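First the structure, in the form of structure tokens, and then the observations on it.
Here the complex is missing one protein chain, while the rest keep their positions.
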Amino acid sequence: MEIIHSARPLYAMAVSAVAVVLIGFSYERPNLREFWTILAAVVKFAIVMSMVPAVLDGKTIEYSLVTILPGLEIGFKVDPMGILFAATASFLWILTSFYSIGYMRTLKEHAQTRYFMCFAATMTATIGAAFAANMFTLFLFYEAITLCTFPLVGHKETPEARAGARKYIVYLLGTSLAFQLFAIFLTYNAAGTLEFSSQGILAGTASKTMLTVIFVLFIAGIAKAGIMPFHNWLPAAMVAPTPVSALLHAVAVVKTGVFSILRVLFFVFGTDLLVDLDIGTAAAYFVSFTIIMASFVALTKDNLKARLAYSTVSQLSYIVLGALLLTPSSAVGGIVHIANHAFSKITLFFCAGHIYAAAHKTNISQLGGIARRMPWTMAAFFIASLSMIGVPPVAGFVSKWYLAVGSVEALNYPVLVVLLASTMLNAAYFLPITYKAFFEREKEDEYHHGEEVREIPIMAIPLVLTAVGSVIIGLYPDYFIALAREVIR
Amino acid sequence: MIELIIGKYNYWIYIALMMIGFYAMIAKENLIKKIIGMNIFQTAVILFYISMSKVRGGTAPIEWEHAVRYENPLPHVLMLTAIVVSVSTTAVALALVIRIYKAFGSIEEDKILEMKGDRTGKTPESVL
Amino acid sequence: MKEHIVIRTVSRLLIPFIQLFALYVIAHGDISPGGGFQGGVIIGASVILYVISFGMEDGRRRVSESISDFMNSAGVFLFAGIGVLCILAGGAYLEYTAFAGKAAHGEHAEHALHLASHLGIYGIEIGVGITVAAVMMTIFFETARHEDD
Partner (left out) sequence: MISAENLPILVIIIPLISAIITPLVGRIHRSIGWLVALLATSLSFAYSLALIRSVMENGPISYWLGGWEPPWGIEYVVTPFNGLVLCVVSFITIVITLYARKSIEQDVSESKIPFFYSLYLLFFTGLMGIVITGDIFNLYVFIEISALSGYALVAMGRERDALIASYNYLILGTIGASFIVLGIGYLYMVTGTLNMADLSARLPELYDSTTVRSAFAFFMVGLSLKLALFPFHIWLPNVYTHSPSTVSALMAATSTKVSAYVLLRLMFTVYRPEFVLTVVPVTKILLVLAALAIIIGSVIALAQTNIKRMLAYSSVGQIGYIILGASIANQASMTGSLMHIFNHALMKGSLFMVVGAMVYRTGIVNIEDMRGMGKKMPFAMAAFTIGALSMIGFPFTVGFVSKWYLAVGALKADMWYFIPIILLSSLLTAVYFWRIVEAIYFREKSEKLAGLPSEPAEAPFGMTATTLFLSLLCIVFGIAAFIPTKVAAAAAKLLLGG
């Protein structure tokens, strides 16, 4: 495989780091400040996209920033999986920037400068995680994301926000320090390196028991992936402003989690070793449990964001499941689902935030007839929920299809049943919302008198775009599938 | 056994003194008594060193025509330093006790501990 | 105790001799028992005796705080300074023989080295003596100070 040495991944990261500083300095001029955010988002996306052709040609771009200690290197490697994640995240950042501006200004939130600074910082860390060339770099950015998003989660500074933010940091920092770091120590001790390799680095380095321990520690340590029992932070983090929930808890944070798990599975352990260890199936059942349970919990939630949060927990586990089934098709399904779920879920969160900003509603039971006032929003919501359920031609179908094929290939029929069951459950908790919005009467007393509820363009446009995006991906999935196939090749 | 007790009597004395001093430092409530204990402790150490340097029938280690057999001068020199240290420690300790007495009105440890953290009393700054 | 005429007279008589003895001890410290430390203590003791018999104020008039502070520093400075002079003269720290300079290689080499090291030791002894005396006084004055000042 051809290797290009280039600092481009670093630039892609640095753009938003520079933006952090610029945003900080222009705190007195909101327009300039927002301009920096958008400029950084666009430039970042452009840099990321400029690396795509090379990656599709089967090349990797590598850059070593600094070697902290022998064996501990901050290095970047742009490979198909990384670029898939980076492209998704940076593209959605552009839309989220617009959406954020609309949201923050409409609601006249406080501490907007801090908000945008942390947002840009989080994006820096996310891209860093996407391009991390070794487990140490990944861990570094994994932790950096936790820290940068902490102020965003606790943005409202109310007691609930603080409690949520505390839960958030306790879960994420706690598990990563206790388990993930432990696993990294053990990995380094066994393999003598932390560098990702497509064959895995752990094969034949330690006893089976030790490798199983490392595996379990990694899975437990990456709480960002929301696998039960370490999923509680995700609903707790919903106290954040909705754009944060949208980008961070549908894309950046949780996807970094599953991305890390995929990295660990494919590049630290390697598929062959996982087959040898024979822990894939057991873990797959474990993850399946999360899929089903989270769906059931989602059914019980009336708060729209909470329902979306549990849906996220469930959907994240699809990705992990895909990787754990250890067949090419399921792996493709899992990887593609990173992008698919990102587009769909961000749409759903955008809708939730838009409804809150425009109509000050947070609960599903209040949504009766809202589609009449916010037709675009609810249409987008409908499309995105179809994607969640896995109805063609929307994006979610593609990944679900590959997952189902993979489970058949692996002769793992229980998992197939889980997939189908969860599809039913998804339908059960998403479709009633749409039904309510379109076909129920709105309750008069629910509205503030004299206040006209209407859609806010700067918020509506991004969510329509993401909905359209998920349809396009559903219709033309080849691009992403090509990337995903590069990963497992 | 007798040999052990009598033949090495210097060590027994030093250990006894050391234990007395140590006990006083740890167990006495009175701060001055603690300092006295500390002095006994340090004296025990000095005694130990000096007895170590003894040469049977040796004279003082000075430039002198009779000094054919003389005692090891090095421990003496070391103990000169140790005495200086001990004097300085005592001086610092006494100065502290004086200030403690001015600030708390007592040199009994249990009474002081009762008052500790009670900021209504005079601060050391104000008694200086 | 100020009113005790006997004590005052005896002290007045004794103190000069005590101090003379102190100087003797310092001066003979290089080859016989004694030296700066002991001599210094004796000087300090003489001042303390003076204070005991004539009182604090009188004592402080003789040896004011600034003088004892100055002596404190000056003694150590002398000590350390001689060490540094040795370095400047080309030897190691406190290598007095460095003072002999070229004479160390001349015909009277042994004599020169002997003289140099004695000179060095005398300087050190005097420094130590000054400091110890001053420290004794300072400790005494500080601990004997009245509560109200």
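To keep things simple, chains are lettered A, B and C as they appear, and every chain counts its residues starting from 1.
Convention: contacts are C-beta pairs under 8 Å (C-beta built on N, C-alpha and C of every residue); 3 or more make two chains touch, one makes a residue touch a chain.
Worth saying up front: this structure is predicted, and the values here are computed from it rather than measured.
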Note = Contacts of the unshown chain among the visible ones are A, B, C
Note = Contacting the left-out chain: of A:89, A:127, A:140 or A:487, that is A:140
Query = For the chain left off this view, which of A:105, A:166 or A:485 is in contact with it?
reply = A:166
Task = Determine and list the chain C residues touching the chain excluded from the picture.
result = 66, 69-70, 72-73, 76-77, 80-81, 83-84, 86-88, 91-98
Key: chain A residues touching the omitted chain (full complex)   = 66-70, 72, 74, 136, 139-140, 143-144, 147, 151, 154, 157, 161-162, 165-166, 169-170, 173-174, 177-178, 181-182, 185-186, 188-189
Note = chain B residues touching the chain left out here are 22, 25, 31, 34, 38, 41-42, 45, 48-49, 52, 74-75, 78, 81-82, 85, 88-89, 92-93, 96-97, 99-100, 103-104, 112-113, 116-117, 119, 121-125, 128
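The rule is simple: only the chains that are shown with their structure count from here on.
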Query = What topology does the chain contact graph adopt: line, ring, star, complete, or other?
reply = other
Ask   = Given the contact rule stated at the top, which pair of chains has the most C-beta pairs in contact?
value = B-C
Task = Indicate the whole-number Å distance between the mean C-alpha point of chain A and the mean C-alpha point of chain B.
result = 69
Query = What is the distance in Å between the mean C-alpha positions of chain B and chain C?
reply = 24
Ask   = Just curious, how far off is chain C from chain A if you go by their C-alpha centres, in Å?
value = 79
Inquiry  = Which residues of chain C touch chain B once you look at their complex with the stated criterion?
reply    = 31-33, 37, 135, 139, 142-143, 147
Note = Touching chain C in the complex, chain B uses residues 60, 62-64, 80, 84, 91, 94-95, 98, 102
